[in-house]
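In this view, the complex is presented without one of its protein chains, the others remaining in place.
Moving on, here comes chain A:
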Amino acid sequence: MSALQRKLMRDLIRLWPQALAIALVMAAGAATLILGVGAHASLSDTRSAYYERNRFADVFATLTRAPKILADEIGRIPGVSAVDVRIQKTALLDLPDMVEPASASIVSLPDVQPQRLNILYLRSGRLPVAGDEREAVISEPFAKAHGFDLGSTFQAILNGRKRSLHVVGIALSPEFIYALGPWDIMPDDRRFGIVWMSEKTLAAAYDLTGAFSSVALKLLPYASEGAVIEQLDTLLNRYGGLGAIGRKDQTSHAFLDAELKQLEAMSRILPPIFLVVAAFLVNMTLTRLITLEREQIGLLKAVGYGNMAVGLHYLQFVSAIAVIGAAIGIAAGIWLGGGLTRMYSDFFHFPFLVFRIDPATYLLAVGTTVISAVLGAWQAVRGVVRLPPAVAMTPPAPTQYRQFLVTLYRALGRISQTVTMVVRHLSHGWIRTASSVLGIALAGAILVGSLWSFDSVDFMIDVTFHQADRQDATVSFTQEEPYAALYEVARLPGVLRAEPYRSVAVKLRHGHVERRAAVTGKPPGTDLSRVLDQHFTPVRLPESGIVLSDMLARILDTQVGDLIEVELLEKNRRVVEIPVTAIIQGYLGLMSFMDIDALNRLVREGTVISGVHMIFDEEQRVPLLQELKQIPAASFVALQRISLQKFRETLAQNILVMITVYVSLAVIIVFGVIYNFARISLSEQGREIASLRVLGFTRTEASSILLAEIFLIVALAQPLGWLIGSGLAYMMVKGFESELYRVPLVLEPRVFAESSLIVMGAALVAALIVRRRIDRLDLVEVLKTRE
């Protein structure tokens, strides 16, 4: 080992706390990079492989009923490579281990040939025998949630008739990686599952012999999805087609996409923050180290080391820190990645999902970390290279301070000299001060930029479940029922109040923009399921006209008073022009509302309803749920309170993990910045602080100089952190905004306060550690030596 390498090793050991503080900031950058890029790659690679192996379809459509012969015609649409027609329905289940009703998506399996698309991944058992009325394959998460195994049985109401089903297989499907029940806000594997049965059986049960109600298409590469969808819609028009969708609107795919988008955002925002802070820290620490080693540098050059050799020595020093940081970060990233993958497996059901990292990602993590260190060191090292040895061996020119803003200063009257010291020292080393302020601000921004989402979710829940949809449960009927169905539901035990609704699938058009949506009809002045305007005040639906959610209005580019085209996708498929009468608040999906009678007049079907919202007496819950399970006309019973509770439980589990991660990340930055700042400041001012002690300043008074500097930096960083954090939150809101859901930007003062408290707490701990060094200053030793 050469002498310079030995010096490097010893410098690292001597400066280990500072080096470690910097390495940890770098580690956080590398870890978030590994985690973000790794999880993104794992998730998207697994999805692609799964899609390809199990032939996930590209286009999906549901319809009322079409003859199977139509499949040939669909197959002739240019660009279509495979067609799979099937029967798909939603049905109520009566499960032995549950009081509340569950539902399932019932999907047919072809009896003759094997599945062409969305092929099942059979975990155990076999497919049902053609025409067997009892045999069913169920989705694995649903089976797990109920402890079902091969041979288990449960009850399902298929088209109003209760049957006992017998589990012969347990499977996964690329179509239901994320299986969300109707009206649900997150998957609940207990209350929603997938049941696959023989086509013959389902055709008989639903009176669809020789017919189908759902179609999936695989497209040729380079086929135009839009063109295929348009032609498919034309073909299905006559058969009650509800409008075809591409993958981007398929629920499971869309939610996975949203998650991927979030991971991508994380790996674009977080690692750069850490690497920038790391570069600042390297810069300020190395600049100080070089100042202290000035004479050694002169000596090295004087005895014949070249400029490059000396410059390289310092670059190696920071690169060593970077490599240590990257190593810690990679280890942490892999560990966190394993945890994230486990968390994913609760929501996303893949046959396999492993957190796997491409070797290139490791290289990227090490590379970016080293580059940030070298960039941070650049300016200081350039100074070393340029320093002539003769100059280096003489003491540096004394620091020149300025009496800035003298007049203002005098005007302020008596200002203590210690405050003057603090202000002058901070303003003299303004680059270091500014980068420290920015570093702390970024830590605050990470906190504001993550903690806001909890309030935002709370706000969304409050608006959606406490102000808009206040019902305890919603019963959806298989098909439209006469108004009398409302009174039947209202008569069930414990129902305190019931309100009907009508839902019609439509296409809304304005100009050349078109969207598939559902118009919901409600009676005027409903009390349970209400429509809220943009100020969250309940809106009374007008007798004519349509009300659009703000997102839908924005997509269609309409304002109140505009006429929009409404194409009914059910029944008579009329196209009518209706005025937009109000724009309302809506976070989930694309929503539009009409008066229920106006809607029924539009469909020309008489007074019918699609379902009933209700609130019930908690005391009567069990008998009521028993009754609801048996309603033959119902396809689904949504239990909003239970969904909400489940949502909150899952959120509470994840919140703790998320808060821990984000707080740790912020604390690492704050600690890295403050510890290094304080050590450097102490190294520069140790002599002055010792002088103050000699002059009779107490320990507290003397160390208050350093603490005041830190306080000022942390204080200055707060508003900046809030601002950057709010910007991050805004970017996230915009980034997550999709037609599926939208997150409101809610920034409660509490979030700013909490972020600042966490930042200040971490800063205080770092400052107190450095303060202990002040208490241990050897006064005599310091004063006897020349700096």
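By definition in this document, contacts are C-beta pairs under 8 Å (C-beta built on N, C-alpha and C of every residue); 3 or more make two chains touch, one makes a residue touch a chain; residues count from 1.
We take it that contacts and distances are computed from a predicted model.
Look at the chain that isn't drawn here: its UniProt entry, checked against "DNA polymerase III subunit epsilon", "Thiosulfate reductase", "3-oxoacyl-ACP synthase" or "Putative ABC transport system ATP-binding protein", names it "Putative ABC transport system ATP-binding protein". Which of A:186, A:490 or A:779 touches the hidden chain is settled by the complete complex: it is A:779.
The omitted chain makes contact with just one of the residues A:420, A:559 or A:630: A:420. Of A:454, A:697, A:711 or A:741, it is A:697 that touches the chain left out of the display. Only one residue in the set A:2, A:113 or A:400 touches the chain that does not appear here, and it is A:400. Summarising the interface, chain A meets the missing chain with residues 397-401, 403, 416-418, 420-421, 424-425, 428, 687-688, 690-699, 701, 779-780, 783-787.
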